[in-house]
Each structure stands twice: as structure tokens, then as C-alpha cells.
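Worksheet: one structure, shown below.
Every protein chain except one is present and positioned as in the full complex.
Up next is subunit A:
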């Protein structure tokens, strides 16, 4: 609420200002260009803002759906692969009785690389099971349903939060300077004045320098060949 009100007052005052300025201008100069600049009404700018917001939401939703599609495809691929490694039914029943918490834990652990060889086998079995179950909504018997950990969409929000923090602390308007500048200023205004810090940038144009080195070596080699 407060935001909208402020926005309104700001933009309307801005347009009023612009109108006044242009009137003044035309009076002073009597230029041929006496058309007033286009007034962007508040409705238009509001519509524009809403549209861009909607676009952003749409792209976010589309991204989520895309990721979901990818995930579904990957799950299917895993299922096909694991069908070959299918174990006898009694072993599967044994795993079935294990609580769902260990399954979830195992799913997380499965993403880490360092495991014992035997435990690896067990975990692969469990992962396959939960992968199967995530799609099969069959709630008969002693099955359990759980959602696979939604990491991809969360990372989008996390990235947005980090960007917000970054822009607030280091973005435009934060009036920051580099430590190089600070130390250089100290050097120049101190008692014993000296050069700026890192006056010679040693890593400047390193690619070009490496290329030049190579060419130089080649030229020297070429010069030596006819002589020997």
C-alpha cells in the first residue's frame, strides 16, 4: 500500500515538474520545437510495471516446469537402468519394512561420494525404491510416499536472496571503493609519499604477453636455423 502511494506521488510530481520545465523552456527560447514531451500517464507506467512483474513470474514458473520435466526424465532413465539390477523379491520386502526416515536419509547420503562398497549397494537399492515410489501413488499395502528433495527451485530463491544482499552491500549507490584505492590514497597523503599500491599491474594483458613470448622464441629459432 505504502509503496504504491509513494510511487504515485513520485511519478505524478515528476510529470508535473517536466511539464513546468518544458513550458518554461518554450517561453524562453521560442524554439521551433514547441511540442511538449510525451506525457506518460500513471496508468501506462502502472500497466508497464505490472506487465514486467507478470513476465518475471511467468519466466520463474516456466523455469520450474522445465526443471520438473528434466527431473522426471532423469527419474525414468534411472528406473530403466535399475531394472537390470533388480534384486529378489524377499530382499526388497526386507527393505520395505525399513522406516521412511532412513530412506530419506539414505537418499541424501546417496548424493555424497564417499561410501563403503557394501553400503553403496544397499543405498542404490533404496534410491531405486523411492524413485519408483515417487511416481507410483499406489498407497496399498505398506508403501510410503515421499517427495524427492526439491533443490532446484530452492536455489533460484537462494540466488535471488544472495543477489539482493550483494546489490545492497556492494551494488550501485553503496559508495564503496577498493582497498587498492584506499591504500594508494594513504600512500600519497601520508608523511613519506610513495607510489600507489600496485602501480604496475603485473597481470595486465598476460595473454598477449605470452603470445609475444612465443612469437619471439619462434623468430629467434628461425634466425638460428639458416646459420646452423
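As a working rule, a contact is a pair of C-beta atoms (placed from the backbone, for glycine too) under 8 Å apart; a residue touches a chain by one contact, two chains touch by 3 or more; residues count from 1.
Keep in mind that, in the parts below, contacts and distances are computed from a predicted model.
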Name under which UniProt lists the unshown chain, selected from "glutathione transferase", "S-formylglutathione hydrolase", "UTP4 small subunit processome component" or "Trafficking protein particle complex subunit 6A": "UTP4 small subunit processome component"
By the document's definition of touch, the residue of A:48, A:63 or A:162 touching the omitted chain is A:162
Touching the hidden chain, out of A:52, A:81 or A:174, is A:174
In the complete complex, which positions of subunit A touch the hidden chain? 2-3, 10, 112-114, 154, 157-158, 160-162, 164, 168-169, 173-175
